[in-house]
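Take a look at this one; I'll ask things after.
The complex appears here minus one protein chain, its other protein chains still in place.
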Amino acid sequence: MSQDFDLYRPSEEHNMLRDAIRSLAEAKIAPYAAAIDEEARFPQEALDALVANDLHAVHVPEEYGGAGADALATVIVIEEVARVCVSSSLIPAVNKLGSLPVILSGSEELKKKYMTPLAQGEGMFSYCLSEPDAGSDAAGMKTKAVRDGEDWILDGVKRWITNAGVSDYYTVMAVTDPTKRSKGISAFVVEKSDEGVSFGAPEKKLGIKGSPTREVYLDNVRIPADRMIGKEGTGFATAMQTLDHTRITIAAQALGVAQGALDYAKGYVQERKQFGKPIADFQGIQFMLADMAMKISAARALTYQAAAASERGDKDLTFQGAAAKCFASDVAMEVTTDAVQLLGGYGYTRDYPVERMMRDAKITQIYEGTNQVQRIVMARNLP
Amino acid sequence: MAEVLVYVDHVDGAVRRPTLELLTLARRIGEPVAVALGSNAEKTASTLAGHGALRVLTHEASEYADYLVVPKVDALQAAVEAVSPAAVLIPSSAEGKEIAARLALRIGSGIITDAVDVEAGDEGPVATQSVFAASFTTTSRVSKGTPVITVKPNSAAVEAAPAVGAVEALNVSFSDQTTGTKVTSRTPRESTGRPELTEAAIVVSGGRGVNGVENFAIIEALADSLGAAVGASRAAVDAGWYPHTNQVGQTGKSVSPQLYIASGISGAIQHRAGMQTSKTIVAINKDAEAPIFELADYGVVGDLFDVVPALTEEVKTRKG
Partner (left out) sequence: MKYVPDATGDRHFADDLTVDRDDVDGLLSELDEYAVEQALQISENTGDDVEITALTIGPENAKDALRKALSMGADKAVHVEDDDLHGTDAIGTSLVLAKAIEKAGYDLVVSGMASTDGTMGVVPALVAERLGVPQVTLLSEVSVEDGTVKGRRDGDTATEYLEAQLPAIVSVTDQSGEARYPSFKGIMAAKKKPVISWDLSDLDIDAKEIGLEQAHTSVESAAQRPARATGTVVKDEGEGGKQLAEFLASQKFI
């Protein structure tokens, strides 16, 4: 046996990072989690704490002033925040989602222009792909971008946009050549301050209520041509490449909320007494907890493995990412539901956090590609 | 009979209560010789005599006010050399412990801090300590040199014990280290008229349940009706409802009064650590499951905004 066998465990540094974020999350984010859900308000305190500690967008490369964190570190940040508040975890998660197209495909000037303020905490990034009539069938989008001299004019409606209205920067996919399907789509950076940009009313959601989800209206928004990300017609490919990496961040959220639910339920069952003893003493309860822990452990292994693949750019990343997202989100739904069950009647009330965790978990099975779409992706990319 | 040095904690001649408790303990192991330093030291003599001091050694010099800790260590070292006591007792204030530690090091003795009781023993004084997390009580003695023991407030009764209390000048020559840390200004803590938190016989504390700085008036009213000190939990202090100097708990003050009343305090370990050795504990909290009830000798599950004012009224009525 050798203590030095490093495979299949995160490094010391990853563990230290986890400890630091867990402390921060518990001290600065958790106390507000219930309120931001109850009031359906933006988690400003979480944003402030994350920005103050350089944790709002750790993935941004060092050359733009970012922390240059690897994919696993990014996952750990999101996981630990989600463990106490899923709504807040959308800050680092969507910052990555929105900015990754620029990092993957943008010109050096574009990266410098937008990654620098993102790293400084001076502007958040959102991601605009879906439309009212184009969800799973993203390539069926209708938002168009028409060339006009040195500019492009964008017009259309995007739907289900996280942090819309709060973010300063929006990566928008639009059709530049209607004669083609996915190969006629290009990606652009749109700024909140561009004329013609406006937002719809916040959606009234089942969960992640603290995260504003709104439509983005682009009414003949004129932007300079250098705001295009990559070459014309490559937008969809960039979007798909982005999702290969960012599905893993959703898996991270799912992992976090599942862990948070398990941690809470574990504590509760030791305190709650029925029939003269803590309910933790009953085998039925113990079996439930065992299953929850086992599933989380498997989800974590899959997610971290995918994160490592993302960092290396492995050939099977597409499959790995989809598998992690699909599996972890299903686990999150099961575990949080079980957590409510373990807390019984109390778990069903807003006085305890598990019902919020259950409501928050649901979205991870839906966004960034429904789990049905994930299966399509996996089937097409079987290892 | 052997003599026991007792360091006098006083403000301009007014002796603080824990010193009087120390005299009670000193009398168990020998004849108390008090050491009073600084401005108006001689004024302490009559009070000290009334509580058992055989002699009162005094020294007034500006150094005691102008420089931190070391002048007092110099003086106590001189007193030890002059008296050759069986033990040195010092109140367990933050400063008291620093003085005691440096003294012990200088005289090559062992030190016991935060004793809650001191008894005479065959081989020297035996100190009782309540080990933090308070699951154990230990008795210890110093095995090398003249025992230096610091004692927590509320560890002994204050007993009237008329004694001679002869005032004598203490000869002190200050060491090189004396002027190391200058006190450039001092602002006395504003007297609230209430007893000092760590010394008070009764403490009334408010926690998260008090829900606001203005509401602390209710806690203060109860405290005043009982002649008590006011405490606050970390949650209340962090929220800005009461000063940190009143915080009771792991990162605040540790108290062990005769009576501790916790209102709107859940009783998490952070807070418990600071008050669980109180003789009698009373709790008022809306939540029947709050851990504080496990500690309480008497608990009321209810809204503190109803119970505390009602209690205050009752106390006032009964006191007439």
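Order as written gives the chain letters A and B; numbering starts at 1 within each chain.
As a convention for this text, a contact is a pair of C-beta atoms (placed from the backbone, for glycine too) under 8 Å apart; a residue touches a chain by one contact, two chains touch by 3 or more.
Note that the structure is a prediction, hence the values are computed from the model and not measured.
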- Query: If you put the missing chain back into the full complex, which of the shown chains would it touch?
  - Reply: A, B
- Task: Return the single residue from B:A34, B:I265 or B:V282 that touches the missing chain.
- Result: B:V282
- Message: One chain isn't shown here. Among B:I111, B:A156, B:V210 or B:A236, which residue touches it?
- Response: B:I111
- Which positions on chain B touch the chain that was left off? 11, 68-70, 73, 92-95, 97-98, 100-102, 104-106, 109-114, 126, 130-145, 176-177, 180-189, 196, 198, 202, 226, 244-245, 250-254, 258-259, 269, 273-274, 276, 280-282, 284, 288, 293-303, 306-315, 318-319
- In the full complex, chain A touches the hidden chain through residues 12-13, 16-17, 20-21, 23-24, 53-55, 58, 67-69, 73
